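With one protein chain held back, the other chains of the complex are shown just where they sit.
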Amino acid sequence: MTHAQRMIETNPSSAPVDALAFAECIEACFDCAQACTACADACLGEQEVSDLVKCIRDDLDCADICAAAGNVLSRQTHPSQEVTRKILEACAASCRQCGDTCAEHADHHEHCRVCMEVCRRCESACNNLLSAMGA
Amino acid sequence: MTHAQRMIETNPSSAPVDALAFAECIEACFDCAQACTACADACLGEQEVSDLVKCIRDDLDCADICAAAGNVLSRQTHPSQEVTRKILEACAASCRQCGDTCAEHADHHEHCRVCMEVCRRCESACNNLLSAMGA
Amino acid sequence: MTHAQRMIETNPSSAPVDALAFAECIEACFDCAQACTACADACLGEQEVSDLVKCIRDDLDCADICAAAGNVLSRQTHPSQEVTRKILEACAASCRQCGDTCAEHADHHEHCRVCMEVCRRCESACNNLLSAMGA
Partner (left out) sequence: MTHAQRMIETNPSSAPVDALAFAECIEACFDCAQACTACADACLGEQEVSDLVKCIRDDLDCADICAAAGNVLSRQTHPSQEVTRKILEACAASCRQCGDTCAEHADHHEHCRVCMEVCRRCESACNNLLSAMGA
């Protein structure tokens, strides 16, 4: 069991929908925040950094939004369905955007390929949770 | 002229819509992130903290989302309209939620009254920018 | 191999010290940021929230500092030894503080016990990396 799962199970407030979808989305958000921060830096270190400017920008946005989403989802006390849904939609959008941009460089830069995979998984986890919430 | 305005004007990439609406929204987001963080702490310090649990939770979500929105809006290079719109919608929603909760305590706790005002201003700035973007 | 490890290995800039100590510290920081955010919320949801005010405060500080440290460590291009060392020291201090406070509640609240463990691991990872850096 991961730490995120243990924190969900030991919280006195129940998760609003199934705990597994929550845990997967929380872990995906924190993982994606880390990968996007690292991918932006790896792009910065490449010789052809000027070709990777859009990728760096999308990485930075995605890192910020995933971090915010991961925090909101980590809270189970008095949740707002509206706020949860909106930050999940923003997170899915930024993961799709960043995943698509990284996909363009995945053949040339292994860090973009890894980051693309992590973004795809996070986008999917956000959409799964939105479905589980009935949104 | 504020620092946020000076940073917009000196950025080689142009702001996608009118610079003033951007600057106001950026400043409102950072201001709201600070006020919500401070209000959560002030609520924690009150004797009747158990009556303020929902307010603390809404403050924490709003602080995280405003910080992410403020960062995304501070970037002008290769913006994604979709991501910008989604994080603005999430920010407006969290400011409305937090502003409404703080409004319930505004008569008893001056920090909730100040925080409510800051949330209202940020919600309004997000909605103004969404309108300016044609969203 | 974790995503953090894969991102380190695919970064064109080399990690300044051994990659494993870096990867472990990055993962510990993001894990601790999540656990502290979740523990603060779990404390908020407890009946005796007024007894947990200090724990919530320490959780919130530790979450913020771990998130910043995790981001700084995820960057390998043109690192500043001074900045890296200082944020590691701040992170070790906040993990020690939060771990000690959670330890006081570990017998009564399982979330505090889990959070304490995660804080101890992150404090240790920060100190290991400081040693590896020769600081």
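Lettered A, B and C in written order, each chain numbered from 1.
Rule of thumb we're sticking to: a contact is a pair of C-beta atoms (placed from the backbone, for glycine too) under 8 Å apart; a residue touches a chain by one contact, two chains touch by 3 or more.
Quantities reported herein were computed from a predicted structural model and do not represent experimental measurements.
Chemist: Return the single residue from C:Ile65, C:Cys102 or C:Val118 that touches the missing chain.
Modeler: Of these options, the touching residue for the absent chain is C:Ile65.
Chemist: If the hidden chain were put back, which residues of subunit A would touch it?
Modeler: The list for subunit A reads 40-41, 44-45, 49-50, 53, 56-57, 60.
Chemist: Mind pulling the subunit B residues that touch the left-out chain?
Modeler: Residue positions of subunit B that touch the missing chain: 3-4, 6-8, 10-13, 26, 30-31, 33-35, 37-39, 41-42, 44-47, 63, 67, 70-71, 74-77, 109-111, 114-115, 118.
Chemist: Can you list, in ascending order, the subunit C residues touching the missing chain?
Modeler: 53-54, 57-58, 60-61, 64-65, 67-68, 71-72, 75, 77-80, 82-83, 86-87, 89-90, 93-94, 97
As a working rule, only the chains that are shown with their structure count from here on.
Chemist: Farthest chain from subunit C, going by mean C-alpha coordinates, please.
Modeler: When every chain centre is compared against subunit C, the largest gap points to B.
Chemist: Can you compute the centre-to-centre distance for subunit A and subunit B, using the mean CA position of each chain? Integer Å is fine.
Modeler: From the centre of subunit A to the centre of subunit B is 21 Å.
Chemist: What is the distance, in whole Å, between the centres of subunit B and subunit C, each centre taken as the mean of its C-alpha atoms?
Modeler: The computed centroid separation for subunit B versus subunit C comes out at 27 Å.
Chemist: Multi-chain contacts only, two chains or more: what residues does subunit B have there?
Modeler: Counting only residues that touch two or more other chains, subunit B contributes 53, 57, 60.
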